[in-house]
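Removed from the display is one protein chain of the complex; every other protein chain stays in position.
In order of appearance the chains are A and B, and numbering begins at 1 in each one.
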Amino acid sequence: MSTATLDVHEVPTGSRVNYLNAQYGVKSWLLTTDHKRIALLYLFSITLMFFVGGTFAVLMRLHLIEPQGALVQPETYNKLFTMHGVIMVFFFLVPSIPATLGNFLVPMMIGARDLAFPRLNLLSWYIYIIGAIFTLYAVISGGVDTGWTFYTPYSSSFSHTSVIPTALGVFITGFSSILTGLNFVVTIHKMRAPGLTWFRLPLFIWAIYATSIIFILGTPVIAITLFLLGLERLLHIGIFDPAIGGDPILFQHLFWFYSHPAVYIMILPGMGVMSELITCFSRKRIFGYSFVAFSSLSIAVISFLVWGHHMFVTGQSIYAGLTFSVLSFMVAIPSAVKVFNWTATLYKGSISYDAPMLYALGFIGLFTMGGLTGFFLASLATDVHLNGTYFIVAHFHYIMVGGAVMAYLGGIHFWWPKITGRLYPDGWARFAALVIFVGFNLTFFPQFMLGYLGMPRRYAVYPSEFQVLNVMSSAGASILGIGYLIPLIYLTWSMRYGPTAGPNPWGAKGLEWTTPSPPPTENFEEIPVVTEDAYDYAHSTVTRG
Amino acid sequence: MIGLAKFGSTFLSSVIQAPQLRPEAASSIAEGVDHLYFVLTFITLFFTIAIFSTIFFFMVKYRRRAENEVPPDTEENLPLELAWTIIPTLICAGLFLWASSLYFENSRPPSASTEIFVIGKQWMWHIQHPEGVREINELHVPEGVPVKLTMTSEDVIHDFYIPAFRVKKDVVPGRYSSLWFQATKAGTYHLFCAQYCGADHAEMLGWVYVMSPADYETWLASGTPSETMEKTGEKIFNKLGCSSCHQPDGTGRGPSLVGDYGKEEDLKSGEKRLVDEAFIRQAIINPNSVVLKNYPPIMPTFRGQINEEQVLQLIAYVKSLASEERNSNGK
Partner (left out) sequence: MAVHNAHPPGFAHQFEDMEQQREAGSLGMWVFLLTELMFFGGLFASYIIYRALYLPSFEKGSHLLDVRFGALNTAVLLASSLTMALAIRSAQVGRRRAQVGFLITTMILGAAFLAIKFTFEWHHDYVEHLVPGFGFVINSDWGAAGPHVPMFFCFYFFMTGLHAIHMIIGLGILTALTIMAHRGRFNPQYYSPLEVSGLYWHFVDIVWIFLFPLLYLIGGRYMGAGH
């Protein structure tokens, strides 16, 4: 079915039955199998975890305005950066787009009524919650201070903090990812609407698919690694402890075998969101569809081959270093291709400046910068100097925060009307995007310089010559923090008081936009039949409504 | 293109001369690393600005002027796609080759290096010069001479980092790691631990003092006279009873160690191993893993009975047996 046949004006709003009001009551939410409700359950939990992790970050940056530390004891600081990392990586970034936007949109974008395994989907959420409870328990019961990387033998034999509850929490939550990935792969393979061939799929689906491959292949390895770490800590058998014959570097290999692909889990869905935003807000087909689709897959594949670049200074052989270095350069190419393709999509487009588009543009610039600083680290000679310093911290925050979080916010703003049936105040949204962009750069750009100057990371105190840059960074962090609070406020406000949204406020192409906002529980009255390519704006028009 | 990059990097490096933007460059490799760093910075800024400005330009030029306007369809352009896939690949290849060749040079210590030993432990650095001088959290080195550090940890993984020299290496318990540098400027430079190691990771700081070779000799000789690592090692060798099995003439239950360092030995398991520092340490800590071919596996382990510093002293002693033998035979 093409969008031209949908008569927007026939769809009533407000009193119509949709997935939000189809059933009321706590049980209808906690026992739901509707992918859209599960997406909202995740949205709520992930937002909570984001602000917990963010609070730790604020405390860290406040502490670092003084060279001797302004706020807490070093032991506490070490717990702050550990818990910030654990929560942000495992409980926010990894699930963020897949579990919220992915869960909501995958069936809708492919013209299905739900995911392949709806009950498994609900189980995934419960597993996430149980994992989060274990980790939050660890936070409350004294915290953990090993760094989110849990390097041995410090974590296995020396730390006196709540390592096992934290590792257990992460272990459990990993299964949430695995099941979500499984669900997406099967759904995308088997439940596409008639006429929806692979090369007609929205690029967001390609990105989610590639991400799911990494979920499936990588997450089990971190699970077994943490399992071994927990047993080592409990029974002191010597797998990772050199004092009894173990190899601490083996832990790093096992850990990074997942954790490197994990960073692509965190960015690929954001890239998928980008393709959707850029095409909609320039009202054009994506430039180089197959290049973008294949680049998602190649990123997923190559991501499994580069983990050693986290270990260049551990004493691995020069040849291992060379291999990981060349592969790390290679993994940058598909990302570069995407950036060029998005930029080219704008050429001769019809560009509007709605808030989601501002987030998208911020993403492209910041991701480009973050990605290019990766070259400094893929290059062996410079990585020796920069490893373990603030340069690394700046690099990954540019991609994770400047990239992934901006994409997440852009996606949330884009699909908000579809998900909630409400519009948010655009002026505030654009203002927040600007505040976030400015605050972000002020926070993290000075950290590149700190790293090059030699300031190591994970330092609770530092030599006084580094203070100016640290204060700049902390100032930026306070702006960034405020910037994140603003959407929290107006988005929450809009759920009650925002004007109601029509089915397609942005005039976007895509099967999800052919349904009412919010959609009914079964998504489509009739399963659509697809006859056109994705983003085919030139051949059939869509009006905003 | 490369010329442009070089120009840009020279320009950038002259701009970024101010101390707070660029760390001191005090080793023979620092300039080379910085050169690569500046080219990378140039590439990063160039492409970031290029992308940002192109986007900006497009956003303004192609802004939506009417609500129902529909732009022309996207046209395919395979040559353009291939160009911007191949050109970045070539740039990456160039960077990889440059960085790797630098890394090769920077990883291989020249053979005539002065050796100094480092033991990291929570939360301090023990430095041991072969002449016997010991330092804590301080490293005195001569200028203009290659220095090789052989390092291990007593407890968790640490990392020895001298920003001014652009060198860094993890210091791992249970094994030896090494780095080398040649200081080019006298002065005092930061030493940091760059691998999180627990509560006082941020306090595991030190200073590197680079002095002229003459001053270094003076410094070595001054202060409390101490015995060389070899001598201390010899004392441990006798005290722990090693000498009873490892007789110099080979009549003991274990092999003679004279001249053994640097040789390749056949192990009972069939493999061949080079007798280097790591081998000797393994033989002391985990002897049954390196039993020689015609010997019984009866050597007890000394794990827990000596610390890493003493292991290094023993190694120094064993290494000295080679030259002693040559000296005594007049070879």
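We take it that contacts are C-beta pairs under 8 Å (C-beta built on N, C-alpha and C of every residue); 3 or more make two chains touch, one makes a residue touch a chain.
Quantities reported herein were computed from a predicted structural model and do not represent experimental measurements.
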Shown chains touched by the chain that is not drawn here
A, B
Kindly state which of the options A:V185, A:I318, A:M495 or A:A538 is in contact with the chain not pictured.
A:V185
From A:A22, A:V72, A:I129 or A:I527, the answer for touching the chain not displayed is A:I527
For the chain not shown, which residue from A:F117, A:Y137 or A:F431 touches it across the whole complex?
A:F117
Taking the entire complex into account, which one of A:V17, A:A70 or A:I224 touches the absent chain?
A:I224
Of the residues in subunit A, which ones touch the absent chain?
107, 112-118, 178, 182-183, 185-187, 189-191, 216-221, 223-225, 228, 231, 234-239, 245-247, 250, 254, 257, 525-527
What residues on subunit B make contact with the chain left out of this view?
269, 286-289, 291, 297-298, 301
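Here is the rule we go by: only the chains that are shown with their structure count from here on.
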So in the complex, which bits of subunit A are touching subunit B?
74-75, 78, 145, 147, 151, 153-154, 158-159, 242-243, 245, 247-249, 282-288, 291, 313-315, 318, 321-322, 325-326, 329-330, 332-333, 336-337, 339-341, 343-353, 361, 364-365, 368-369, 372-373, 375-376, 378-382, 384-385, 387-389, 449, 452-454, 456-463, 465, 468-469, 537-539, 541, 543-544
Spell out the part of subunit B that touches subunit A in their complex, as residue ranges.
20-23, 32-33, 36-37, 40, 43-44, 47-48, 51-52, 54-55, 58-59, 62-65, 67-74, 76-77, 80-81, 84-85, 88-89, 92-93, 95-96, 98-100, 102-104, 106-107, 122, 155-157, 159, 161, 163-164, 166-170, 172-175, 177, 190, 192-203, 205, 286, 303
